[in-house]
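Accompanying notes for the structure given below.
As you look at this complex, bear in mind that one protein chain is not there, while each of the others sits in place.
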Amino acid sequence: MHGADYNPDQWQHDPKVLEEDIRLMKLAKCNVMAIGIFGWSALEPEEGVFTFEWLDRVLNAFAENGIYAWLATPSGARPAWMAEKYPEVLRVGANRVRNLFGARHNHCYTSPVYRDKVALMNQKLAERYSQHPAVVGWHISNEYSDDCHCDYCQDAFRGWLQSKYGTLDALNMAWWTSFWSHTYTSWSQIESPAPHGEKLVHGMNLDWKRFVTDQTVDFCRHEIAPLKAINPELPVTANLMDAYEGLNYWKFTDVLDVISWDAYPTWHHAKDQSSLAAWFSLNHDMFRSLRGGQPFLLMESTPSLTNWQPVSKLKRPGMHLLSSLQAVAHGSDSVQYFQWRKSRGASEKLHGAVVDHVGHEHTRVFRDVAELGGHLEKLTEVLGTTVPAETAIIFDWENRWAVKDSQGPRNMGINYEQTVLSHYQAFWDQGVPVDVIDMTGDFSKYKLVVAPMLYMVRPGVGERIEQFVAGGGTFVATYWSGIVDENDLCFLGGFPGPLRQTLGIWSEEIDGLYDHDENQIICSEGNSLELTGSFKVRELCELIHLEGAEALAVYGDDFYAGRPALTVNQFGQGKAYYIAARAEQSFQSSFYKQLIKEANIEPALRTDLPHEVTAQIRTDGDSEFIFLMNFSDQDQVIMLDERTYSDMLAVDGTAGSGAVSSSLVLQPYGVRVLKRSKV
Amino acid sequence: MHGADYNPDQWQHDPKVLEEDIRLMKLAKCNVMAIGIFGWSALEPEEGVFTFEWLDRVLNAFAENGIYAWLATPSGARPAWMAEKYPEVLRVGANRVRNLFGARHNHCYTSPVYRDKVALMNQKLAERYSQHPAVVGWHISNEYSDDCHCDYCQDAFRGWLQSKYGTLDALNMAWWTSFWSHTYTSWSQIESPAPHGEKLVHGMNLDWKRFVTDQTVDFCRHEIAPLKAINPELPVTANLMDAYEGLNYWKFTDVLDVISWDAYPTWHHAKDQSSLAAWFSLNHDMFRSLRGGQPFLLMESTPSLTNWQPVSKLKRPGMHLLSSLQAVAHGSDSVQYFQWRKSRGASEKLHGAVVDHVGHEHTRVFRDVAELGGHLEKLTEVLGTTVPAETAIIFDWENRWAVKDSQGPRNMGINYEQTVLSHYQAFWDQGVPVDVIDMTGDFSKYKLVVAPMLYMVRPGVGERIEQFVAGGGTFVATYWSGIVDENDLCFLGGFPGPLRQTLGIWSEEIDGLYDHDENQIICSEGNSLELTGSFKVRELCELIHLEGAEALAVYGDDFYAGRPALTVNQFGQGKAYYIAARAEQSFQSSFYKQLIKEANIEPALRTDLPHEVTAQIRTDGDSEFIFLMNFSDQDQVIMLDERTYSDMLAVDGTAGSGAVSSSLVLQPYGVRVLKRSKV
Partner (left out) sequence: MHGADYNPDQWQHDPKVLEEDIRLMKLAKCNVMAIGIFGWSALEPEEGVFTFEWLDRVLNAFAENGIYAWLATPSGARPAWMAEKYPEVLRVGANRVRNLFGARHNHCYTSPVYRDKVALMNQKLAERYSQHPAVVGWHISNEYSDDCHCDYCQDAFRGWLQSKYGTLDALNMAWWTSFWSHTYTSWSQIESPAPHGEKLVHGMNLDWKRFVTDQTVDFCRHEIAPLKAINPELPVTANLMDAYEGLNYWKFTDVLDVISWDAYPTWHHAKDQSSLAAWFSLNHDMFRSLRGGQPFLLMESTPSLTNWQPVSKLKRPGMHLLSSLQAVAHGSDSVQYFQWRKSRGASEKLHGAVVDHVGHEHTRVFRDVAELGGHLEKLTEVLGTTVPAETAIIFDWENRWAVKDSQGPRNMGINYEQTVLSHYQAFWDQGVPVDVIDMTGDFSKYKLVVAPMLYMVRPGVGERIEQFVAGGGTFVATYWSGIVDENDLCFLGGFPGPLRQTLGIWSEEIDGLYDHDENQIICSEGNSLELTGSFKVRELCELIHLEGAEALAVYGDDFYAGRPALTVNQFGQGKAYYIAARAEQSFQSSFYKQLIKEANIEPALRTDLPHEVTAQIRTDGDSEFIFLMNFSDQDQVIMLDERTYSDMLAVDGTAGSGAVSSSLVLQPYGVRVLKRSKV
C-alpha cells in the first residue's frame, strides 16, 4: 500500500480538486488514502445534521479508480458547536482549568456526552460505509494522547483505584502514604497529580498513567464497538507515535487488528545518522512486536519535510526511498504520508505533501514519490512476511515511567530511552534482527534477552527470567535494575531484588557521575568473552559484590577501582550477564559482538557492515529478503557472504531478476533489496 | 528641544525641589519637560476630586522660566481607588484571569468605565491647560502596549470580525477552519487566542493582532477627542517604542500630529557596535517615515544608563553626544530623556537621570547633558529639515506577525527583524539615506525598493511592485517571499505568488539549514552586476527555477549546487532582483554597493566610510547637513569629497563658521556635523 492522509473536506468549495487529485494519485502510484481525519465539522455541521454527500463522492471516485481508503472516525477534534453547547467535552488541565475550544485532541475521554456523540457518529459512518468497496478498514481517531483532569475523570480514577486495590489500606501501603502524612482515609480525598497538589507520590503517578492508558483504551474500544457491530470483518487500526510516552501501547494490542504508526525522523541533522536511523528502526521493530511480529503499516511519514520541527530540512536525493524502505525492511506493509495535498491555511499548511501549493506533478517531491511507488510494486512478494528475530530487547513503558519519575542517582538525566537505544544499536550495526518487547513478553522464543536498566521488576518477571536462563537462554541486565516492584516500592533485602539470584551479584550502592566525570572498566585477562582493553564509563557506576558470578571486567579508577564492573553467572543451562556501569558505545559493540557469536545468533548477512549501514531481513520461510541501507552521505562497499542474491529493485524492473556479484556499492542514502533462498 | 520626563508629583512633600529643578534645568540648557505621565493619583486622588494646584504651580514656574511642557494624559496607570471600585478597568490575560491592581499599562482599552474616566480627566486637563503658555502639546498616555481578553474585548473582537467578514462563511474560508474541524457556526463560538484554547489558527492570530491595534488606536482617538474639542491647534503625540511588535504603528499616523519615540540602545555591549547603531538608525528612519518624512521627537532616552537591562553600563565619554545626535541626524527635532530627576523609590529609582540622588549638578552625567544642550543650540538650522531618501526598505508589521507566527522552514528562528536589519545595514555602512516603510507605502518616490523576506503580499501590493519596476524602478526581493496572502493563506499556483512574474522565477522548495550547516553562492562569471567571488549562506536556501530571469550567482554545494541563487529580471524599464538564500553580511555589502551605483543613488558623502562609521544627511533644500558618526572605540579618519564643508559644532561656538579640511579624524564615539551647500 502506498498513499497518504487526504482531506477533501478542505476543498469542497472547488470540485475540480478531487478530479485532479485522482489523476495525480494514479500518476504517483498511490493506491490508498486515509480520509475523514478531523472531518467532524464537515460530517455533522450542526448537531444531528449529517452531511455525508461529499464523502460519498470521494469514496465512489476512489472505488472507480482503484484507490482504497482507511476511513477515519473524526473524534480527534470536536466541532465548535459541540464545545459551545457541551463544555464538558473539553479537556481540563492538571491545573484544573478547562480548556477553551481550539486545537485538536482537546476532548475528555470520559465525558458521557462526548462518548455518546462519538458512538452515534461512528454508527452512522459504519452504517453508510462499512460495506463500501473502497473502504479497507477503519482509522480510529488520530494519535491518541494526553490526559484530562475533569471531575468525570477524577471519579473514574477513584473507581479505577477502588477496583484495583479494594481497600484504602492496600492503596496506602502501595503508595507508601505514611511518608509525609499522606494516608488517605476516604476515596474522595484522592485527586489526580497536579502541579499545585500532589506530584511526588510515585505510586500515584504510576497509577494515574496506567489509568490514562486504560481510559484511552476504553475510549478506543467504545469507538470501535459500533463499527464492529455492523461489520466485524473490517479491520481497525489507530495511528500511534514513536515511543509516545503518555500511553502504554502494549495495552492497545488486543483492541486493534492492525498496528500503524507515524514516523518523522529529522534526517540530515547530525553528521552521523546511525543513532537516528537506529532509533526509528527500534520503533519499527517495536510496533511490529506489538502484535507478535505481524506486519504493521507506516500510516504517516512526510514525503519531503515537516513544518513543526525546529528546522525543516529537505530530504536529500535518495533519502525518500531509503527512509520509506526502512519501514518495509522492519515489517511495514505500507508507506503512507501525511499529507496528500497541502492545506492552504492554518498550522500545518507548510507541512510537506505529495501535492504542493503549486498544484502540479512537476516537482522533485512528486517524482520521488512516484519513483517509490514503482519500487513498491516490485516488492509485493515481501508483503505479509515476518522478521526472524532471535534476540529481544525489553523496552517497557511502566519501567520507563517509573525510572524517569523517581528521584534518584541522576535527576539531571537518567536517559532510559537512550540506554535502550545504545544496546539496540549494537545489533543494528551488526545487522542482527531484534524484537522490542515489554517485560511481560514471552522470552522463550529467543536465544538472547537484553533488559537495559530494568529498574522496575513486576511480579513474575524475575521468575520468568530465571526460567529463561535456567533453560539455556542468555540474559543481559545492567546497573539500576531490580530496584522497585510494580508500585515503585523498593525491594527489601538487597538489589537487584528478584534478579539477584539469576545474576549472582548484590548491588550495594550506585554512584551518580556528573557530566564531567568518567571512570573506566578494564577487561580481565583471559575472560570468558575474550573481551580486551578498556572502555570509558560515565553517568552511573554501581558497586556490586559477586555472589556466584564471575568478573569479566573491573573498574579502573576512583575508590572502587578493581571492583567488578562486568560479570557473568552460569545459571542452569544459561548465562546471565551484568553490566554495572554506563559504558560508551564501543563497549556495547564489542560486548554484543562476542555475545552474538557465543549465543549462535544469525545476522541478516554474514559479513561486517560499514558504519551507518545496516542490513535487515524479512522472510516468508522460503525466501529471505535482505534490505541493505546506507544512511551515510558516502558511498559504502558491502561484501556479501557466499550465498546467491538477486536484486529486487533492479532497473530492468523484473523483480528478482538481477543477479548480484559478491560486493555491492551503496550510494549515499542508497538502499538495495536482495533476495536469497533460505537454506 | 532638549529636556526630559519630569515627575514633580513625586516631590510634593518638598517644595524646594521644584525651585532647585528650575535652576538646574536652565543650567543644563533644558527647555522642555514631559509632565504628568502616571500622575492620575495626584490629579484625582479620589473619584471626582481633582487637585490641579500642584500642576498649576509647576506649569506657571515653567512659563516664568522659559521652559515648555508636553503635558501628559495620565491614562498609562490607573489609581488604586478606580481598580478597587471598578475591577473591569483592569486587564484580563490570555489565560482569562483578571489582573490585580499593580504595575502600569494594566487597563482594558475597551472598558466603558475606563473610557468614561479617561474622557473626563482629559476634558478637565484640556479645560485648564490647553491655553497655558508653557504647554506645547499633549503627550498621550505612555507607551501603549499589550492586550486584554476580558468579555468586553471578546465582544468587541467579534464585532470587529463581523464588520470585516460579514458572514461566517467568509471568515471560515479566510481562516481555513476546515483544518482540524474548526468551522465556526456562530459568532459567539469565537474566542481570542489563548494558551489553553486556540493558538495555531494563523488567520485568527493575525486578526487578533489587527484588532488589538485598531482597538488601541480607537482608545487613543477617544483620548484625543476631548483635547481637540477644546483646542484643536495644540498638537498631540504618543511615545512609541523601538519596533514594538504588538502594535502596527502605521495605523497611528493619522491620529497623531507628531511622532515621538523612546530609544534605549545597549551601548558598549558588543565589541562591534555597527549592528546596534544601525538598528537604532533604522528605527529613527522608520519613525520619520511614519508621517512621510516629517521630523519626529526623541521623547525618551537615558542620559546615562537604564536600570532594567541585563547590565547597566555607563556611557563612555562622547557616547551621550553621539547617541543623541544620531537621532537628530535621522530627523529628530528634539533630544529628551527619561528622566529629569531620579525617583527615590520603586522600580525605576536606579534608572539614569539628569539629576541624580546626590541632587546637585557636579556629576559627569549632568555635565554631558549640559554640553549637549550647548551643541543643540548650534543646530537650530537643522530643525524642520528632512532626509532625502531615494531608497526604501519594507519593514511591514503584518508580514512580521505572519512570518514569525507561521510554523515553517526554521521554527528555531526565522529572524525577520535581523534580516531587515542586515539589508538596511548595507546602506548605513555606505552612508546612504533610507526610508523604512510598510508594504502599503508609495513606491513611486524611490529609485530602489528592498523587500526582505516579503512572506505576506497583501492585495494590490504585487501589482504596485510590478508597476514600480515596469516604470524603471529597481526592486529587490529575497527567499521566502510571496508565500501567503493577507489571511496567511498560501498562494496557489507557484511561489512567489504575485511577485513571480515581476521576478521571473518560480520557487519550488525551501531548505531549512541547522545552525551548523552552511552552503555558498558563487558569482557567475561576467554577471551584469560585476559581483565576484563567493559568499557563505546559512539558515534558508530556496530552490528556484528561472522563468525569464537571469542567474547572477549559483549555489556551490549540496545537491542543489549549480542552481540559481541570485537572479535579475529585466521587467519593463526596471529590474527585479531575487536573492534565494540568506547570505553573510559581506554579500549584502557587495551587492548593494553595486546596486547603488547602478541605480544612481546619492550617498550623504561621496567617499568610502570606515567600519562602524556612518554618514547621514538632512536638508532644507538649500543647505545639506551631514552627520558623521563614529560608533567605534578607535579614532577613524574620514576623507571628505570635493565639496566645501563647515563644522557646525566648532569649538568657537559660531554655528557653521568652522571651515573643514579634506580629511577629518573622528575620535572614539566622535561625531561631527558638517554643512554644505546643495549644488
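Just so it is clear, A and B label the chains in written order, and each chain counts residues from 1 on its own.
FYI, a contact is a pair of C-beta atoms (placed from the backbone, for glycine too) under 8 Å apart; a residue touches a chain by one contact, two chains touch by 3 or more.
The model shown is predicted, which means the values in this text are computed figures rather than measured ones.
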Omitted-chain contact residue, chosen from A:N65, A:Q131, A:S178 or A:N600: A:S178
Residue of B:V365, B:A426, B:I483 or B:I617 touching the missing chain in the full complex: B:V365
Residue touching the undisplayed chain, where the options are B:Q294, B:S312 or B:Q467: B:S312
Residue of A:S406, A:S590 or A:S632 touching the missing chain in the full complex: A:S406
Footprint left on chain B by the chain that the document does not show: 7, 9-10, 12-13, 38-42, 45-46, 74, 77-81, 83-84, 93, 97-104, 269, 304-305, 307-314, 316-317, 342-350, 356-359, 363-365
Absent chain, residues of chain A that touch it: 95-96, 173-186, 188-189, 191, 194, 196-203, 406-412, 487-495, 506, 508-509, 511-514, 543, 558-559
